[in-house]
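One protein chain omitted, others in place.
By written order: A, B and C. Residues from 1 in each chain.
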Amino acid sequence: MASVFGNALKVSIFGQSHSPAVGVVIDGLPAGFKPDFEALKRFMLRRAPGRSRHATARSEADEPEILSGIVNGATCGAPLAAVIRNTDARPRDYEGVRDIPRPSHADFAAQAKFHGAQDVSGGGHFSGRLTAPLCFAGGLCLQLLEAEGIVIGAHIASIGNASDRPFNPLGEDTETLRRLAESDFPVLDSARGEKMQSVIDEARDAGDSVGGVIECIVMGLPAGVGSPMFDGLENRLAAAVFAVPAVKGIEFGSGFAGARLRGSENNDAFYTDGCVVRTETNNHGGILGGISSGMPILFRVAVKPTPSIALPQRSVRLSDKTNVQLTVKGRHDPCIVPRAVPAIEAAAALALYDALLSNEATV
Amino acid sequence: MASVFGNALKVSIFGQSHSPAVGVVIDGLPAGFKPDFEALKRFMLRRAPGRSRHATARSEADEPEILSGIVNGATCGAPLAAVIRNTDARPRDYEGVRDIPRPSHADFAAQAKFHGAQDVSGGGHFSGRLTAPLCFAGGLCLQLLEAEGIVIGAHIASIGNASDRPFNPLGEDTETLRRLAESDFPVLDSARGEKMQSVIDEARDAGDSVGGVIECIVMGLPAGVGSPMFDGLENRLAAAVFAVPAVKGIEFGSGFAGARLRGSENNDAFYTDGCVVRTETNNHGGILGGISSGMPILFRVAVKPTPSIALPQRSVRLSDKTNVQLTVKGRHDPCIVPRAVPAIEAAAALALYDALLSNEATV
Amino acid sequence: MASVFGNALKVSIFGQSHSPAVGVVIDGLPAGFKPDFEALKRFMLRRAPGRSRHATARSEADEPEILSGIVNGATCGAPLAAVIRNTDARPRDYEGVRDIPRPSHADFAAQAKFHGAQDVSGGGHFSGRLTAPLCFAGGLCLQLLEAEGIVIGAHIASIGNASDRPFNPLGEDTETLRRLAESDFPVLDSARGEKMQSVIDEARDAGDSVGGVIECIVMGLPAGVGSPMFDGLENRLAAAVFAVPAVKGIEFGSGFAGARLRGSENNDAFYTDGCVVRTETNNHGGILGGISSGMPILFRVAVKPTPSIALPQRSVRLSDKTNVQLTVKGRHDPCIVPRAVPAIEAAAALALYDALLSNEATV
Partner (left out) sequence: MASVFGNALKVSIFGQSHSPAVGVVIDGLPAGFKPDFEALKRFMLRRAPGRSRHATARSEADEPEILSGIVNGATCGAPLAAVIRNTDARPRDYEGVRDIPRPSHADFAAQAKFHGAQDVSGGGHFSGRLTAPLCFAGGLCLQLLEAEGIVIGAHIASIGNASDRPFNPLGEDTETLRRLAESDFPVLDSARGEKMQSVIDEARDAGDSVGGVIECIVMGLPAGVGSPMFDGLENRLAAAVFAVPAVKGIEFGSGFAGARLRGSENNDAFYTDGCVVRTETNNHGGILGGISSGMPILFRVAVKPTPSIALPQRSVRLSDKTNVQLTVKGRHDPCIVPRAVPAIEAAAALALYDALLSNEATV
């Protein structure tokens, strides 16, 4: 189904941009786990609107209310349900898009599927607002993973043509990852970050938007987690990450660049210090045959430019099938990449914690 | 689970490279469907070894035996099971890899997961051999899709640094797709194809291998198929495509290139002739909000260079944790991209036919 | 997972007896469906506490709040989420049961599974309170089924040794089913109903409780719905119905009585009026080979006596492993059978509507 994810963990996300609330039900969390709700709140704040100078003017408290699954501060084995109220909903802004779909938005495809029944306000179920419950669920998984020594971090790898330096494929130190997690605009190289922010400013000033790439690293996942074929870590991570709106590509390790190489260049030689086995390079992105190799998991995600721009665009009035010019109204980020960073971390955490829970043992 | 795919359709793939057989069980096929088994055989031949000058010397009849699900040439509603015997199995070739894992193969990760119980011969369950049953199942779905007017085609977009011309994002004619499907080395521009084949030859002559990119197009899928969030077409296609060994990346429409663009450049304007609504460009790759837009679905897949190369490589002997030099033996393709083309088509067909079957209706 | 049900429809139920709320997320409902919320409210009232003279004194508004999935009174294709607040929660009543499990309650098994993390107040996730969201989801499915001409009804077949007359296995008229749905104590024969109520009164007066049997009929389901093997209608109905607390058995058609018969007695002869094909008897309960036959679906469900009784009982103090005498406190029904009737209808509606949605077609 559209909104349910996971094998051992079942995460069911609901809500539309301007429905009374968005929320999530998480079934399968281990009992007795005491979430750090303050840390979770900080994590969720990273994707909240109204936070950075580039984000939409919409402001949401984004305070999740726990409806079930927590007793005395700990999970009780029953499904954990949380809702986040949509306090600043302005449904009126979007009345027109049912008839005149916005280019590169889901409006037209949703109309084709739901024949007018779909919720058009703010993108309905397609809205980036749905990443709030995704971050709630993923934020809990991040904490559960961290308790196992597994840390997930991500940074803005590029905005338009401006790039950050890449992660060290052999591993980043925990301090760097913590600093990224605390940043409004998570980059490894702050000078390059300034350049990237300028690219966003220029796009916004031009009534335009801009896309970018997010790079994610997972440190500490032991070798041997995952499966071949359809439940490989790549399959599962991709299946989760494409749930984040605007994601249009994912590559692991050397990815598309690796496809230009020879085997002798792309292969990662094994070596050992007599104790641990590692690879000299990490073009495989920590995954071989769908299973973790013990090296950091590395992937990059392509995020398209926000389709909502102030510039006039060509569209079609569906009711009378005429070509029209459209100017999109409403509040929109000129670049959603910074706010998508925690959503990518959350999606990765969901996929990996689920893989960890359902990792078959040997006898 | 590792080897089961699908919502409305359940495809369960089994077998190892050198087990008695590989095979597939397909549950949920509509009853009364009469597969064209000759066409299926031709489709499967496209991935069979021993076919082109670049492929492994292993020769397999690859003749599937139908064990159930077919009565008088038509599906009967019961699961369709097919097995393909491994007639040319030489388990002895691989004895050493349990102790000395081959770089960038699944050997090491499998050892970490299964602690020696895994089948190492020819890569076991991780082998490209598993794409034979995948192609059997996907080949049937291709026929079912074709009956709905939906055609899937793919070509070799690049080998190393040598590239074919890309698909026309607004659509390719059926004749071109048919020609691709009949070719040993499916490219759009045969002169460029010659260059790409040279790149493979050079790699092989150097005892090396080379990677590449496959581009896939889906024509005729109506608008409105798919779902937002976790069951979007991108999620489902990615979940299927990463089951093909050596795939390390996937991007839809403008993908990673689109992430460098502004919204005004990447957005696809709608237009109409008063009848059909289409987009002027197809940077969205036919998918908006996880749902088909009615435009061709376009995606590209990164295939890493074959990890098995004749050149000596560095690895580790696990039994005594020492660094060793390894020369991989066995029969290997210098480039698996050509044989991966039908596997990508098959994976796409599985994902899309399943999405079509489980596409919820309005009341 | 524990709390997720369905193939084409995914129903995710959450909440504990005394958590802030109970609720449900329903993914996969057709878009454009306009629920009759007044009828749904009436249906849910049938299971609400504080309604009949036999029910617990706990009073709940049981007013569901729709959080998502409904736009302008109709389903919009996004998951429908509804919560019901637990307004009259008194967690203090149950402090003791973590250490001294109540006989034939889930307390001991939950302790063994969750090691103290489970929510013990009012039975936590095991509470009959969870049938409120079940009835919400099932009530919607009842309406969707009714739109297809499929009606589900149930009555109290017996309380202790006092029995109602059984349904006519060949069909009950719609008027009878409507009357049952409007009754506080749904029986076919009101005189027998009085006797059954006396049995409950006697049990209550004795500080005891009593069990019973519910018989359910489904009229109008066309022949050909369901599947052989694991997704047969019997499998699916049973999997849903055992989610209702206190259910300990289910039988279809002649069930256990049929197991005493010969084939010539139990077989249902086919006959036709030249138009429709029916069976002369209905010992098969409308299901053959897991698939509907077009005859009414008939099943009976055994409901155990409420385990919470006022009489003193023997139990164990887990903390020091000593045998103790226990007197259960709290508010409890002397017989939950009357309130379980709509829950059984709801569970059946979920299973059958899901089966209908996922019924594979022929080509």
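As a convention for this text, a residue touches a chain if its C-beta (ideal position, glycine included) is under 8 Å from a C-beta of that chain, and two chains touch if they have at least 3 such contacts.
Here the structure is a predicted model, which means the values were calculated and not measured.
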{"item": "Which displayed chains the hidden chain touches across the whole complex", "value": "A, B, C"}
{"item": "Sole contact to the chain not displayed, among B:21, B:203 or B:348", "value": "B:21"}
{"item": "Of C:64, C:226 or C:296, the residue in touch with the unshown chain", "value": "C:226"}
{"item": "Contact partner of the left-out chain, one of C:213, C:343 or C:356", "value": "C:213"}
{"item": "Residue numbers in chain C that touch the chain omitted from display", "value": "1-5, 7, 13, 101, 103-110, 112-115, 117, 125-126, 130, 158, 160-161, 203, 206, 208-213, 222-232, 234-236, 238-240, 242-243, 245, 247-256, 258-272, 274-275, 277, 279-280, 283-285, 287-294, 300, 302-309, 311, 313-316, 318, 321-323, 359, 362"}
{"item": "Interface residues of chain A (partner: the chain not displayed)", "value": "7-8, 28-33, 75, 77-78, 144, 147, 228, 357-358, 360-363"}
{"item": "Hidden partner interface residues of chain B, rising order", "value": "1-4, 9-10, 12-16, 19-23, 25, 27-28, 31-32, 65-71, 74-81, 83, 110, 113-119, 121, 124-125"}
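The definition used in the following text is that only the chains that are shown with their structure count from here on.
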{"item": "Chain B on chain C, rotation in degrees - Cα superposition, rounded to nearest 5", "value": "180"}
{"item": "Chain centre separation in whole Å, for chain B relative to chain A (CA means)", "value": "26"}
{"item": "Rounded Å distance, chain B centre to chain C centre (Cα mean)", "value": "46"}
{"item": "Two or more partner chains touched - positions in chain B", "value": "7, 228, 362"}
